[in-house]
Structure formats: structure tokens, C-alpha cells
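The complex appears here without one of its protein chains, the remainder shown in place.
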Amino acid sequence: MAKSSGGNAFVEFQHVQKSYDGETLVVKDLNLSMPKGEFLTMLGPSGSGKTTCLMMLAGFETATHGEIMLDGQPINNIPPHKRGIGMVFQNYALFPHMTVAENLAFPLEVRKMGKSEREEKVKRALDMVQMGAFGGRRPAQLSGGQQQRIALARALVFQPELVLMDEPLGALDKQLREHMQFEITRLAHDLGITVVYVTHDQTEALTMSDRVAVFNDGRIQQLAPPDELYEKPQNSFVAQFIGENNTLEGVIKSIDGDKCVVKLDSGDEIDARPVNVTKAGERTKVSIRPERVEFNKSRLQKGAHTLKAEVAEFIYMGDIFRFRLKVAGNNDFIVKTRNAPDAVRLTPGSQIEIGWLAEDCRALDAPACDERARHHFGLCLCREHDARQLGRCLSGQPDQGLFGSVHCREPRHHHHLGRKLG
Amino acid sequence: MAKLRAMNEAGNITWDLVDVEGADSIRLCDEGLAMEIDHDSMLAAAPDGTSASDDFGDSIVSDCFIPQIVFSTTVGYRLDMVGDTPPTSICSLFDLDAYPGKRALNKRPLANVEWALLCDGVPKDEIYDVLATSEGQDRALAKLDTIKDSVIWWSAAAETPQLLADGEIVMGSTYNGRLFSAIAEQNQPIGMLWDAQMLDFDGWIVPAGLPEDRLARVMDFLNFATDTQRLADQAAYISYGPARASSAPLVGNHAELGIPMAPHMPTDPANAQNVFVTQYEFWADYRDDIDAKFQAWLAK
Partner (left out) sequence: MSETTQSGPMLSADGVPLKTSLARALRRQKIRALLLISPLLAFVLITFIIPIASMLFRSVGVLYLDMYRAVEAKAHTRLGSRLNYEQSGISSLFRTSGRKLEDVGEDFEDFFKDADSGMVKGPFWHGLMQGEGGEDLLNDRLGLLTDLTSLEASSDLGFTLSGETAALLPWAARAYADWALFTAIVDEDDVSKKKPWAGVYAALALDLADPATQSAVAAYSGSGAAELQAAVANIADMPATEFRAYFEDIDDKWVSGETWALLKVFGSQYTSGYFLNAVDMKLTPDGIEQRPDNERLYLKLFNRTLIMSMIITVSCILLGYPVAWLLANLPMRSANVLMILVLLPFWTSLLVRTSAWKVLLQQQGVINDIFVWLGFVADDARLVMMNNSTGTIIAMTHILLPFMILPLYSVMKTIPPSYLRAAKSLGATNWTAFWRVYFPQSVPGIGAGSILVFILAIGYYITPEIVGGTDGVFISNRIAYHISSSLNWGLAAALGTILLAVVMLLYWLYDRIVGIDNVKLGG
């Protein structure tokens, strides 16, 4: 969860809540603070509340509860046009009836800037995005990438200290997107601006940001630099959402410091690092990245547990090999190996043994949405908050939590619960 | 009338029988659009044997006309808006001082121009001579100009009783039967002026060039519909006088109200003291001229 970084925060959300209809919260108790000059990405599936947060920051939505601070000033009652925040929209929102230069001049014009100064700044902004020759064109005459650059230039031309970007690269093709990712980060760093970037594309988030806030269910699930997010997901949602991931389910057998033994549902036992499990008997979901799985026994620690696996598929991908294995009841267990000179090519049908380092296998909270949940509840619960409750229910410990027991039998109460807790 | 001419031009006459006013029947006859009628052989004689043409008498205003009723265009006024001095003269129409308020007049020149000249001091028997001249027409319009701003022009006779009932106008011209309905049947606070009311005939014409079978049906109907009893009967519903002399004694009571209808007829001696008889032939001849001028004046 977000740590308040104290007085030097440039942008700060304090216990912000937002509800559109008065019944459900789309943003639940959001706390976030970011220092000046940071590139922060809000990442999450659609409907997770990230765009709402952005709109509240821009001033197009008002927080139902809580305070948003900009440079130490509460901005809840400041209208959007006085906040001085630059913004790049999903579909660029370039004014179609104005030329590119007019679009760029618009924010300067409404600030009553003189004509010569205006032209000077517009030219500089256009040059900055390498679009100097396109000032006289209409937005409709530009390609998507060009429009994107103009939108960027327009958001920057009046030199805001904070720029918000709402999935700005969503409409571009892959190559262009990668190029623009680089451009945007370069500009942000060169100009020293603070950027809040919203996307649902994890690669974008990982490559561009100083820090990433993973949103789900109106909450920040984890706020961390990209490497930490990938390497050390705090819960099963983050683990699933960021990068490719193998999961196995079971119950904690024993915990010993930063090591634990998990008894899988198939009966096998494995080693793992406990992340948000606290004691034996808890249900858990262990997460192993495909590239950390080892089937060369000599590289494993002595005494480490191994699992029997059957190769189901071999996929040649050039730089890497990709195997699909059947492991402990999981038929989609993926393993990747580098295409190194000593790499083995396993043929489908062969039986092997696999293992991993205990610190690479993270024992996280119990599954939120799986076949058993469907079986027990008649519906699938995907909310992280409730996943924990469900884990307790399924592991026969429903009494932990205020309404835990009720929750287990009557899943419909789960919404009420969420609201009350929120 | 216009429609009949259009049908004739198109060579496809869909009407078998047309209800027209006297002057229109002359025009249609002149233009060859109406069939010439031999009244004696085609229509029923009176019960006492008087021939149809004698029975209808002067009401046969053209060779093509089969008269049916006598009606008059007259003025009705709102009782509660004229104070203690209800109008007694047609010239009250032009007296904005004594009777302020809106008037409703026909959107055609007929009756309006005659009344205008009459109230401009032209003797009754010289009116049509004066109207035949361009100066006389201008004079009539000039007189109408004095009240133009206070006039609501109607194109359907039902508008005047409605406007009177709504209190929108203080007085207005319409057909006497309409006023009778508003006063006697609907008990509206309306009075009727019997002064210089324009007496006119209404009746049938048969379009020229009907095929034999349709003509036979039409004549069969006409023979029945215009006999003495039938013409007297229609007077039980509305205060229009029958065109046959022999029907007059048979006029009875109103079909629903039960009041005698004779005193409400435009032909009743008490009502006909200062009647103004429309010159059908004048209107047949001069209608185009005066209408064009009138419409131009109206639109100004």
C-alpha cells in the first residue's frame, strides 16, 4: 500500500473515495503521494478506478470523500481550467476545426499571451515533437502517431508542472507505440515534469515508469518500481496481472521465517517464500515465473522439493523455448528457457522433474476466482479483498473477519460488506 | 368551382352534383362547366300542379341552376360587448368608436364591398353601378381600409360563430343559419342583425358531360330532393328558407327545439324589411376583377 511520503509530496491523494451512483464505490480509500518529477503509472484492468482517479486529479470528477492536494494545496474546489495541469486524452481530443498550430496556440491564447510569444512557443513545442512542418495541417490530415505527438505538444506547450495521460498510446500500432513510449519518457525526463500515466498495458507501465500503481477494485494493490512489481508481487492479483505467471494451489504446511512448505491439492509438497500467508493451515496460491522454473536437477539446491511433470507441448520461439507442462493438476504450466547452446529440447510426452529456488516461488493469498469458488458460491468472485475471505472460507476458517461466516454462505452480502469496510 | 374547372381541364369529372351559390352557377353555366337544365321537365311540379319553373320563380338565376334554399349573409354581435345599444344598422361594422373591438369578415369581397359602399353613402339601388367602375371598387376598398386593422378575415363561415363564442370579436359576418345555430341551439350570448343582409340562393348544378348512367341517378336524386316537401323539411334543421314558393306554408318547427322556424327565415317579412338582394349576374361578371383587387388589397 501507498506510503505517505510526507510534506514534500507534489501530488497527494488522501483517503479519496468516489461513487457515481451513491451505491457502489469505484474508488475506495485511495492514498497516494508522489514527489515532483516522478513518472507514475496507474495500471489496472478496465473498471478498476484508475481513470476515475485521473479525472479527479484533472478536476473533471469530484471526490465524494477525501482530499486531493497539488503542491501542498487542496484542489477539490478549484475548477479544472485553473489547475494548470496538462492532459493528453485517449483519442487525443485535438480540436478538428483548428489547425495544428491553432490547437497548440489555444492554451496560450486563453492565457492571454501575446501573439509573437505565442508563435514562438508553438514553434518550439512543435519542434520538440519533431512536427515543425505540420503547423498548418488539420488534425484529420495527420496519422495517428502524428496526432499523438501534437496532443503531447499541446499538453506541454503551456509548461505545466504536472501532465496527465489517459491511455494515450492505446490507438497506435505496436511499433509506433514502442517508439512513442520512448519519446514520452525522454520528454518527461528532459523537461522534468511530473507525469501521471494511465494504461492497462503492463509492458508500457513497466518500461516507462518510475513507479507503477496497480489498481483493482478501486484500490491500489501495489505501488512499487517496475522491477519490484515483477519480482515481488504482493498478492495474487498483482502476480497474475504483471507478466506471465504459473500458479499452483494448496495449503501451508509449515512456515519457517522466509521459507514455507506448501502441500498442493495434488498431494505434492513444494518449497516457497511466504508473502501474505501467516500460519500453517491457510490456503494459498503459489506463484512461479516461467523463467525461474528449473528442470536441470544439478542447478537446484540440495533437498529441494521437485514435482513430476509431463511435457504437453514444445514451442520454438527463436530466442527462447517455451514448454507447456502438466504439473500437479495444472495443465497450463509454462516454462521458458533461453535458447542457449546447452539447452535441451524436450519432446512432448516425456516425463521430467521440475523444481525451483524457494525464494522464486511466492506463497500468496488464496485464489479469488476459480472453479472451486464457482462451485461453492455459484458465482465467481474476482475481487482481491474478498479473495482472502474466500480463502478462509474454503480453508474452514470463516470466523476470521467481521462478517466472514455470513460472507461464506451468502455471497450476495459481499457487496454490502465491501461498502461497509470501504 | 375551381375544382370543377380543374376536373374539366383534366377531362375527369368525379363529381355528380355540386352545391353552389347563385353567382357561381351563372359563371359555371357561362363557362360550359354546368349542364343546362330544363326545370319543368326535369324537376317535380308543386303539389297544386304549378310548374317547377314557376314554383322556383326568380330563384332560377341561370339555366344551369337548381335552387334549393334562400340564405343571407348577415352580422352577428356579442350581446355582452355592445352595452345597452346593440347595433341596429349594418354600418355599425364601420363604427369603431361606438363598437370598438375586432370584427370578422369574409375573406372574399362579396357582401363586404356592398356594405362598404352602402355605409359610404351610396344609395342602395346604385351600388352595383358604382361597383362596376374601377373608382367605385377603390371607394369600397377605401371604406374597408378604415377598419382593416380591426378585421379578422374568415374563410369558413363557421369561424365567426366560434370567434363570437370565444369573445374574440365584437361582431362578424356569417350566414344567418350559422348564427341561428349558435343562438338557438347553443345558447351563446349572440345577437343577430337583420339589416341589409345579403340575400342569396344556394342550390345544385350538374357538371356538364356526365355519362348517361350517372346523369340518370343524379336527376333521380334531384327530382326527389328538390320537391316541395323536401325543401320544406330541410328548414326544420337550419334557418334557411326553401326556394320553392309552394314550400313556404309547409315550414314547421325546429326538429329538436320545437320552436317555429318561420320567424328565423331570411324570407320572413319581419326580417326582410331592409333586405339587400345580391345581383348574381353582376357577381358572375365582376367577380374576377373585384376578387383580384380585393385579394391584392388584403395582402397589403
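So that you can tell them apart, the chains are marked A and B in the order they are listed, and the count of residues begins at 1 in each.
In the analysis below, a contact is a pair of C-beta atoms (placed from the backbone, for glycine too) under 8 Å apart; a residue touches a chain by one contact, two chains touch by 3 or more.
In this text, all values refer to a predicted model and were calculated from it rather than measured experimentally.
Only one residue from B:D129, B:D166 or B:E185 touches the chain missing from this view: B:D166.
Only one of A:K28, A:R154, A:R177 or A:R362 touches the chain withheld from this view, namely A:R154. The omitted chain makes contact with just one of the residues B:M42, B:L79 or B:I152: B:I152.
Across the interface with the omitted chain, subunit A contributes residues 58-60, 79-87, 89-91, 93, 95-97, 106-107, 110-111, 154-155, 158, 164. Where subunit B meets the omitted chain, the residues involved are 2-3, 5-6, 27, 30-32, 102, 132, 134, 138, 148, 152-153, 155, 166-168, 281, 284-289, 291-293, 295-300.
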